[in-house]
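Got a structure for you, questions after.
Excluded from the complex is one protein chain; the other protein chains are retained at their positions.
On to chain A.
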Amino acid sequence: MNVLQGIITEIKSHEGLSLVKVKANDFVFSSIVLDTPETAGYLKLDNVVKIIFKETEVIISTALNPNISIQNQLLCRVESIKKGVILSQVTLMAGKQTIESIITTNACEQLALHENDNVMALIKTNEVSLSAHD
């Protein structure tokens, strides 16, 4: 599980859904949640929250400027790769932030990933959970 700390910078709500922007280090994450400031106390501008997404939801692209619908795109350096038979765990560094990705070993080989390669980590807006900071 990737857990980052951030500050809410923008909330756009409509009919129970909210698109929330959360700034963590230098990157602004987009998250979509089934809550609004009326239903969830933590949805407040400038509130500190945790940004949570699973390793298996982190997509890796070697194209650094992909024309793609995914809103969360972080430029990363490949720190290390742990290869399994089916799955591989790729540890990425976005600045000083570690992000773990689990992709298939096939994908890892297809992309010919190596340590220190520059890649984009992609996380869909609806895969990012928010949690009130405690």
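One rule holds for everything that comes next: contacts are C-beta pairs under 8 Å (C-beta built on N, C-alpha and C of every residue); 3 or more make two chains touch, one makes a residue touch a chain; residues count from 1.
Just so we're on the same page, contacts and distances are computed from a predicted model.
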| item | value |
| --- | --- |
| Absent chain [UniProt protein name; select from "Aspartyl/glutamyl-tRNA(Asn/Gln) amidotransferase subunit C", "Molybdenum ABC transporter ATP-binding protein", "YCII-related domain-containing protein" or "Phosphate transport system permease protein"] | "Molybdenum ABC transporter ATP-binding protein" |
| Touching residues on chain A - with respect to the absent chain | 1, 31-35, 40-42, 52, 54-56, 82-89, 100, 102, 126-127, 129-132 |
